[in-house]
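Missing here: one protein chain of the complex. Every other protein chain is in place.
In order of appearance the chains are A, B and C, and numbering begins at 1 in each one.
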Amino acid sequence: MKKLLIINTGGTFNKQYNPIDGTLDVIQDSSIVDTILKKWLCEFEVLNIIGKDSLDMTTQDRMELLATINMSDYDDFIVIHGTDTMELTAEYLADAEIEKRIVLTGAMVPYSIDPTEAAANMASAIGYLQRQDNDGVYIAMNGVFGNYTKVKKDRVKGKFIYR
Amino acid sequence: MKKLLIINTGGTFNKQYNPIDGTLDVIQDSSIVDTILKKWLCEFEVLNIIGKDSLDMTTQDRMELLATINMSDYDDFIVIHGTDTMELTAEYLADAEIEKRIVLTGAMVPYSIDPTEAAANMASAIGYLQRQDNDGVYIAMNGVFGNYTKVKKDRVKGKFIYR
Amino acid sequence: MKKLLIINTGGTFNKQYNPIDGTLDVIQDSSIVDTILKKWLCEFEVLNIIGKDSLDMTTQDRMELLATINMSDYDDFIVIHGTDTMELTAEYLADAEIEKRIVLTGAMVPYSIDPTEAAANMASAIGYLQRQDNDGVYIAMNGVFGNYTKVKKDRVKGKFIYR
Partner (left out) sequence: MKKLLIINTGGTFNKQYNPIDGTLDVIQDSSIVDTILKKWLCEFEVLNIIGKDSLDMTTQDRMELLATINMSDYDDFIVIHGTDTMELTAEYLADAEIEKRIVLTGAMVPYSIDPTEAAANMASAIGYLQRQDNDGVYIAMNGVFGNYTKVKKDRVKGKFIYR
């Protein structure tokens, strides 16, 4: 089995309801990923960085993510990311032509609101990465898998599709 | 992307609380799998057969499963199965040396009681199967993946491990 | 046992996550109340009006609520209402000096995000109303009960308290 690192950067996946002001906020730690791994009865290393809604992600943030991957001892990565700019970040990482495997995933519905989609996305990304031996940047979302140029968010249907 | 068939045979994955007599019963249709796919925002074909706790599975049931796979137009299968005899069924299927790819999965905790583990197991099996190109019988459970001879239920820890 | 009418006017109690635009919207029907009653294994008549976040409630809306209560054949009412202006609506209803019993309730956390608080608030209001024989306007929230002048939202603690 491959060793892999889960890098959690924020996004809807990590949002939680704040009853004081009625908003959904990105939790600033890896507690959602930790909860999924605990309930899934397994362990993977998790690194928490950035912690933003993906609409707020800057080039500076993407540089931080790339540097984290480059400097890591791992060769295989799951990146949990907001859905709105997942493809942008994927392209940014792909342009760096790193000799590693990176699978981006995230959620349309926060895990804390309904756990199924977020847990399934992350778990499917981990399964896909196990047998993905070609260097590159991939997306695993809503049961579709592939190179980041093939998996796109369909904003009308509210889900990712393969094309 | 690969086309695949989900064959649902029952097991803890499909159990639901029956308030009249206080027992957990295996639901006799694919409603749990359908619910996960709907929430995961994707579609796969699902076939429902057997519908048993895996301790009650007979050789007759395993013959039915094997025949279903053999006669199917699909080459790639997810089999949802009870955990207690998952390895037995895997071995039975492997002995038939079919030129297809089969990933068995299931759950330690019923989806209807806590959805995370069951959804993650099934989704991780689907991700793994996407990139598994070698014919054979595999198990994907609790974040471990591999040939059925490598992934075993640890009855003390209450989860599947790789060895 | 008393016969009672549940009037659902909206508020956080009825909010649901909208994955297309990432917002929490007030559902425009009584599906949340219906779900609670079905799971609680009981039946009460439910009337759906207004359907607003309580910050958006106007005097016109409060007139509609008062008229609905006045013209109803029922003498005992549960009113599900947003928490931000629950006390204002309670005072408006109390000023009308109707010879009926009205218990307002609602939720700090949407039922669809975490069901416990919303279900407990509504059920506690129904239990309280069963034995409340004095005409007037009451609030039942977060395990505190009493005349609307005694039960207040504590905006710092994010819950209702008795004082």
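To be clear about the criterion, a residue touches a chain if its C-beta (ideal position, glycine included) is under 8 Å from a C-beta of that chain, and two chains touch if they have at least 3 such contacts.
This one's a predicted model, so the numbers in the text were calculated from it and none came from an experiment.
In the whole complex the chain that is left out makes contact with B, C.
Considering the full assembly, C:36 is the residue among C:7, C:36, C:69 or C:104 that touches the omitted chain. Along subunit B, the points of touch with the absent chain fall at residues 12, 17, 19-20, 22, 24, 108-110, 112-114, 155, 158. One chain of the complex is left out; on subunit C, the residues touching it are 1, 35-37, 39-44, 108-109, 114-117, 119-133, 140, 142-146, 158-160, 162.
Going forward, only the chains that are shown with their structure count from here on.
The touch graph of the protein chains shown is a line.
Geometrically, the chain at the heart of the complex, using CA-atom means, is A. When the CA atoms of subunit A are superposed on those of subunit B, the rotation angle is 180 degrees to the nearest 5. Averaging C-alpha coordinates per chain and comparing to subunit C, the farthest chain turns out to be B. Annotation: 39 Å between the Cα-based centres of subunit A and subunit C.
Rounded to whole angstrom units, the spacing between the C-alpha centres of subunit A and subunit B is 26. For the pair subunit B and subunit C, the distance between C-alpha centroids works out to 45 Å.
Subunit A has residues 108-109, 114, 158 in contact with two or more other chains.
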